[in-house]
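Shown here: the complex without one of its protein chains, the others still in place.
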Amino acid sequence: MLRTDGRNDDVLRDIRITRGFQQWPAGSVLVEFGNTRVLCAASVTEGVPRWRAGSGLGWVTAEYAMLPSATHTRSDRESVKGRIGGRTHEISRLIGRSLRACIDLAALGENTIVIDCDVIQADGGTRTAAITGAYVALADAVTWLGAANRLADPLPLSCAVSAVSVGVVDGRVRLDLPYEEDSRAEVDMNVVATDAGTLIEVQGTGEGATFARSTLDKMLDLALEGCAQLNRLQAEALALPYPGVLPEPRGKRK
Amino acid sequence: MLRTDGRNDDVLRDIRITRGFQQWPAGSVLVEFGNTRVLCAASVTEGVPRWRAGSGLGWVTAEYAMLPSATHTRSDRESVKGRIGGRTHEISRLIGRSLRACIDLAALGENTIVIDCDVIQADGGTRTAAITGAYVALADAVTWLGAANRLADPLPLSCAVSAVSVGVVDGRVRLDLPYEEDSRAEVDMNVVATDAGTLIEVQGTGEGATFARSTLDKMLDLALEGCAQLNRLQAEALALPYPGVLPEPRGKRK
Amino acid sequence: MLRTDGRNDDVLRDIRITRGFQQWPAGSVLVEFGNTRVLCAASVTEGVPRWRAGSGLGWVTAEYAMLPSATHTRSDRESVKGRIGGRTHEISRLIGRSLRACIDLAALGENTIVIDCDVIQADGGTRTAAITGAYVALADAVTWLGAANRLADPLPLSCAVSAVSVGVVDGRVRLDLPYEEDSRAEVDMNVVATDAGTLIEVQGTGEGATFARSTLDKMLDLALEGCAQLNRLQAEALALPYPGVLPEPRGKRK
Amino acid sequence: MLRTDGRNDDVLRDIRITRGFQQWPAGSVLVEFGNTRVLCAASVTEGVPRWRAGSGLGWVTAEYAMLPSATHTRSDRESVKGRIGGRTHEISRLIGRSLRACIDLAALGENTIVIDCDVIQADGGTRTAAITGAYVALADAVTWLGAANRLADPLPLSCAVSAVSVGVVDGRVRLDLPYEEDSRAEVDMNVVATDAGTLIEVQGTGEGATFARSTLDKMLDLALEGCAQLNRLQAEALALPYPGVLPEPRGKRK
Amino acid sequence: MLRTDGRNDDVLRDIRITRGFQQWPAGSVLVEFGNTRVLCAASVTEGVPRWRAGSGLGWVTAEYAMLPSATHTRSDRESVKGRIGGRTHEISRLIGRSLRACIDLAALGENTIVIDCDVIQADGGTRTAAITGAYVALADAVTWLGAANRLADPLPLSCAVSAVSVGVVDGRVRLDLPYEEDSRAEVDMNVVATDAGTLIEVQGTGEGATFARSTLDKMLDLALEGCAQLNRLQAEALALPYPGVLPEPRGKRK
Partner (left out) sequence: MLRTDGRNDDVLRDIRITRGFQQWPAGSVLVEFGNTRVLCAASVTEGVPRWRAGSGLGWVTAEYAMLPSATHTRSDRESVKGRIGGRTHEISRLIGRSLRACIDLAALGENTIVIDCDVIQADGGTRTAAITGAYVALADAVTWLGAANRLADPLPLSCAVSAVSVGVVDGRVRLDLPYEEDSRAEVDMNVVATDAGTLIEVQGTGEGATFARSTLDKMLDLALEGCAQLNRLQAEALALPYPGVLPEPRGKRK
């Protein structure tokens, strides 16, 4: 029993990771999980937010947003509404937390990296695609800072981070749900994991239903396999050279 | 090796559930998990939000908030800031989702129940206390609607819902963390479960750290035991008579 | 001709003042005027707002709010609406002004006391109950600051402050109106007075009607008697020991 | 002992009431209390706010605002700040309440009159000048509605309304305080009264001080005399013909 | 073929420029283009916005707003809506840009001049009237700063600035459109020019129509003539003495 898009239950959609999508940010990655496309840009600024100043620690944060035209039916622009919705807040916080789990903020030095995850096209799994792409953008930003001689310690990244969704659809546990499956899933789970196979975040929700502990276990198995594949694709993408012009070492800056 | 408050790792704090705390809402429950105190009020209004009108389905939603004076250091009032923070949004959505998992919205009829969870005093675990108390307030509101003859079906609640936090502190898996433990936990998880032992929501987060699958399994074991105990305490509280005056059946209203 | 709740025209409702209601703020008082219940918390912070810095003067301010579940029909949450309403603003300002009339801000030193008055249950007279309870919370916060050796002068409070409503209902001048009377009063007045019998604030309003000077005089007589009784109850409450743990004197702090 | 501007304690500033200041609103009055200048415009719209629709009653409301350039030091624009301040809210509500005390909303029919009171120049007493001018603008709007044959009853106004400030400055009770006196007054009171000598609103405040009942009595005496004079000036202004073009009776409108 | 108000196509409305309209701002000008009346106030503050501090340059900015009662039908107050509309933003920016073209910000020294343009009555051309009046208010503020000895250089103004609207109505190119013409114009253009005949800003828009290059040329001819006349009226107004009390030179201030 194949899925609508012809995949088996345990197969990821086509994944594409394009580095250097924009010219200005230190890291800029277009990540695609099938038709879901998210632009992840990592911008570096010197210094840290006021509440953290003088600590010697850096800061990594994320902002997630959806273009109005990204969804099947156009969605209202949050800047026009004058408020950020709960879902947006929640996902932004999740991405930021996930990335901070893989970086040593002392090694980063008093620099701030903001990761903007803007969904260009939404077809399910935008938050997991965003985390997966954001890690690659973060890695490029760290390379950029290293070239500029601005890191407190040369290797701030302790692991790679990827994420995938998994759910129960038509009574079957399935990996990487597109919108068509996500919208009718009985259980929906997002798993963020490292390339060491450890977990960073697990969020599972019964959608108007409850689920057994054994179902949770099966979903975790599948998700961890998916994350491992995503880690391999991230590593491949990062094996290519830095896609832009690296800065001169710091001593040469005014 | 006992915890600061003298408990063993697998023991809940003192739990108190006081129904009828306020006079106006159909359900009003003060729930206490040790020093954490949350007022959960379930208010009934006729009709449903516009986007749901005419569907024959009811609606249950929740709003979580913290009194400025509830925290160790006074926190700013969100109404004064003019914005609801991400954490508030996130918890409000979690409570609403959790309660909707236990209620048949068709049986509820076109009524809306809003659950306000206002934290009077915060000492860790406010969201899990809120869910645990909110279920009891919801049950009272359903009783109230039943007495008023306003339910589409007499038994809309399909199960009871409770929630508890669990985490890794000092390398040990512990149940129901107070603020002192929560603030230094390496892993933090909130589990929402039913009295049938099934899961509604699982949210586990490494706090600047990652965690093994086996740790997740131990945390789930402990959390499910905690939820089972909370379900018993909810049942005891609900075994007492409705704490206020029930309405006349609908036909007698103007 | 008795009132609905059996009182004579010149009798207060049952008044209860409970100190130490919460554990974190320096002063935390639950005040009850019959079914009206307001939680008044006085939080101390070092320093003063920027516009006052360096003046050597302290600052006392208040924020009033209503829990959504406090009213007969649930009221919308101001944080969700993103705006504070006119009534909320007005009452917050009244409470702040009233308290500042009884405290020597130079003696307070460069400390800020914020008084949060959160209405748990509303049944008329919430603003006068709030002022009456806020004074007691303020007194506890001053005691706390004194114990910490942080006052510029040991006795900053020059008088006690209480408040009561009075109105014309069914053509009769009545003291301390519950909601049922307040909502149909022809004239409504709030009086804030000191234990020396002097006035701090007088606000009288004809509700869609006008009133004679002689009516104003009668209302003032009644209100001043009410305030005197409230002052006695405040004094009784404050005669008990400080309900929490006082801080060590300042010199011992880091 | 004369005041800075040469007046005796019981004398009003120069009062000027100019009707027909703007061409579009049904009533438009520039009122001047010495250097305080407020533009009061009464705009008529058909129908009433939703919460009042179908009641057969009209509605009168007011909005008070200050031009940024009206004050000695430029004040920030509330539209730019994105929030209305507490003081603005409070005064808008006071003006609205005061005017509703003199008009029979059933006689007004289902029409809404919005009174905009925009302070062109502030020199103390802006709220009392606004009420005094707003009554005249309201009277013109009522005349306009009468000419259009749109009133439910021909005489909706039951009395005239004026207001004046009074205070204790340098230990002396004084009428109609300019900014120079207002800013250092020990007690400040605003009194809204009718031309029948009855009271609509009394708001007296000790400014960092308290005051005796006997002081309140003296202030009331002075304020009521001031209001009586203002009523005479309003009557004189309204004795002139309507300053614009009255509409055709309703039957002739499309 | 005369226009509704009897003018020829190339004739301005009656223009009146009244300096010293308010007492507090350094410059305060009421400008009238026929029935359009705009109050332009120039307020001086020491220092510059943070992003400009230490540059040695001054700053000139403008805020445009409409009184709710200024328009034929009352318009909602932007402070109440909590947002500034696009049109308001756009015109504020235009006025600020136009004035900055005529002033040497280095000569101004680190002073800020805010020009508030509040429309008292709207009958077309409010933005062009505002610019024309704002220049006169700015000139007075510069005079005030010069008297106070606070300019870095004595002659910061390099030219005079005026503005006028021009449009195509009934197929004819016309100058200075009142609302009645503006609302049905096929093309609408605003031109800001200097007394040297050079241009500062040109904004021409087809209103649901397009227009030929030759029409643009005719409109520019007419507008430049109008601006030249406005420059003469500005010069006449500024030939009178400063309408208030000039400050003492800076050395004498505390």
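The first chain written gets the first letter, and so on, giving A, B, C, D and E; residue counts start at 1 in each chain.
Rule of thumb we're sticking to: contacts are C-beta pairs under 8 Å (C-beta built on N, C-alpha and C of every residue); 3 or more make two chains touch, one makes a residue touch a chain.
Remember, it's a predicted structure, so these values are computed and weren't measured experimentally.
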Which residue of A:Asp9, A:Asp104 or A:Asp118 touches the chain not shown here: A:Asp118
Which of E:Ala70, E:Leu108 or E:Ile200 contacts the chain that the document leaves out: E:Ile200
Where the unshown chain meets chain E, residue by residue: 83, 85-87, 89-90, 92-93, 97, 100-101, 159, 189, 194, 196-206, 208-213, 216, 220, 224
Footprint left on chain A by the chain that the document does not show: 22-25, 28, 35, 39, 41, 43, 45, 63, 65, 67-74, 77-84, 88, 114, 116, 118, 120-121
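Note that only the chains that are shown with their structure count from here on.
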Most centrally placed chain - per-chain CA mean versus overall CA mean: C
Greatest separation from chain A - chain, by CA centre: D
Approximate Å spacing (C-alpha centroids) for the pair chain A, chain D: 59
Separation of mean Cα positions, chain E and chain D [Å, integer]: 32
Inter-centroid spacing, chain D versus chain B (mean Cα positions, whole Å): 50
Touching two or more other chains - residues of chain E: 82-83
